[in-house]
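What follows is a set of notes on a single structure, which appears directly below.
Yeah, one chain of the complex is gone here, protein chain that is, but the others are all in their spots.
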Amino acid sequence: MTTPSAIDAAPDRAARISAVTRRFGRGARWQPLEYLFWCLPVAAYFLFPGNYLLLSQIAITSLFALSLDLIFGYAGIISLGHAAFFGVGAYTVGLLGVRGVGDPLLGLALAALLAAVLGFLSSFLLLRGSELARLMVTLGVALMLYELANKFSDVTGGVDGIPGIEVKPVLGLFEFDLFGRVGYLYSVLVLFALFWLARRLVHSPFGQSLRGIRMNAERMPALGVPINRRLVAIYTVGAAYAGVAGALLAQTNQFVSLAVLSFENSADLLLILILGGTGRLYGGLIGAIVFIVAKHVLSDINPQYWHFWLGLALVLLVMFARGGILGTAAQWLESRRQRAQQAARAP
Amino acid sequence: MSIALQTHGLVRRFGGFAATDHVNLSVAAGARHALIGPNGAGKTTLINLLTGYLAPTEGRVSLLGEDVTRMPQHQRCRRGLVRTFQINQLFGDMTVLESVALAVGERHGLGARWWKPLAAQAEAVDEAALILERLGLLSDAYELTRNLAYGRQRLIEIALALALRPKVLLLDEPAAGVPTSESRELFEVIAQLPREVTIVLIEHDMDLVFRFADRISVLVSGTLLLEDTPEVIAQHPRVREVYLGESHG
Partner (left out) sequence: MTIVFDGIAFGMLLFLISVGLSVTLGLMNFVNLAHGVFAMVGGYVCVILLNDQGVPFLATIPFAVMVPALLGVVLERLLYRRLYEASALDQVLFSLGLVFIAVATAHYFFGARQQPLQLPAFLSGQFHLPGLDVGIYRLFLVVAGLLVALLLQWAVVRTAFGARLRAAVDNQRTARGLGIDVNRVFMLTFALGSGLAGLGGALGVEILGMDPEFPVKYLVYFLIVVTVGGTGNILGSLYAALLLGVADVAGKYYVPQIGAFIIYAIMVVILIYRPQGLFGRAHH
């Protein structure tokens, strides 16, 4: 029934099995392409010295996209309101900064904590109901926060925002400069640290179970998995990550406004993640790079035209390149591999 | 002789319609118990009630002497009640080894561990590979599940169940959609399961049922018509009339 292969032909059964198991988890080890990717932010530091603020934005958006990838690409939770956690993080830093609490790392920690609490509480709202209901709940929570921030604009600064947030030097040593150099290095380091953590998480048994939940949620309880607990956990983590991204934005720009909580923020984020490709960790990062660079390059065009192209890109992506950049690349590689296999089999 | 799985007056209604109507099923430990009945008799509904996927309208379910009626699916699974699905419920974008390793890992309680990679849990991976080897799936270990032939996928469905070391195994038409030549092989695997594992089997292929089962329950329109040894069932006029009269294969 099974076609003989090099593996089956091996003489000893135990040798056969260990030949197979040895290969397992190669994906968990860092690949050369990954090392190459992380040279990019370093190279950018030297290649684009005048654009540190833009580069910081890329790093921050990458982290934000990563946070959505964790809950969506890995656990399958669609959110139209992820900006809620981003905004909570940003305003935590903003409101504390105005009162003189400006230590950056402390700000990150508090932002992560508050965003995580909000994420934890709202995750229970997502456990029941149809996909549409869950979508509406995520949208509703974000809209509620936006309205709250809007109504209390004497505290939050409303649409005009809170300018001049005080940010103390990182670790007491590195002061944030006007050119955004320190801000950029700081953002990239935070991004890398959290990315590294996320990478461990997705390759762990917990991460694998999330993939299982996304691929076939029905099967998982039949494997003894308490899926609700896992979903609450990852949603909380995703929220915390988004909160840190928001905090970074407030710290590097020393400014925060209602835009952080807007529906547009959530929608753009979805586009970025889809553009790069979900469920691959690097998709959000690549999508962020492409999106922000494109927006910057096209920024002199009337903002309405930007939205037209954005919309067109979305429609075309969904219809023709559903896997995004990484997904389409992976598909192409896979079909090449299969064709090579077939060619090798043909006598 | 102890009872592994039992229902007491189990009822499940959908609106006015009773898909399961006062079913009292009793499965002895170590039994090879088949559940047969015409299409629409409510066999899968009964399995869903046993595993906790559906909540009963009335009645109780007990597993290994414990009342599990209020217990959610995943907890019943942890107590040793494992099922396979009539239509494959697999993880399409995972490789075969990944899927089975996931199941084994969950059994080991690794599912909450987020720090070390799954690959580092060598025990789980080794055990998964062993299961694949036993089922002849080892050569497909690194193939994506969705790329495999249906018959192979059906074997993975069994592999997932075995990975959980079931005490009571509910097989929902394991040979469904599999060509007869391959279904013999499938049943070899099932027949070789240790005697301590209690097996409840839904199956339409009467050949396989009569060769495999030591006890048969006949389910018709949500009620248990009859329960007895294969010899008695084969002779029983009502069963012939209701069910065995239909062609099988």
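Which chain is which? They are A and B, in the order written, and residues in each are numbered from 1.
The working rule: a residue touches a chain if its C-beta (ideal position, glycine included) is under 8 Å from a C-beta of that chain, and two chains touch if they have at least 3 such contacts.
As the structure is a prediction and not an experimental result, all values here were calculated from the model.
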Left-out chain, listing which of the shown chains it touches: A
Of A:106, A:318 or A:340, the residue in touch with the unshown chain: A:318
Sole residue of A:13, A:26 or A:151 that reaches the chain not shown, by the stated touch rule: A:151
Residue, one of A:139, A:298 or A:329, that touches the chain absent here: A:139
Contact set of chain A toward the excluded chain (per top definition): 72, 78, 80, 125, 128-133, 135-137, 139-141, 143-144, 147-148, 151, 263, 267, 270-271, 274, 304-305, 307-308, 310-315, 317-319, 322
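By our rule, only the chains that are shown with their structure count from here on.
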Footprint of chain A on chain B - complex, ascending: 51-53, 72-75, 77-78, 82-83, 85, 89-94, 97-99, 101-103, 105-107, 110-122, 124-126, 129-130, 132-133, 136, 138-142, 160, 164, 182, 185
Chain A residues touching chain B - in the complex, by the definition given at the top: 1-3, 5, 7-8, 13, 16-17, 20-21, 23-26, 28, 200-201, 203-209, 211-212, 215-216, 218-227, 230
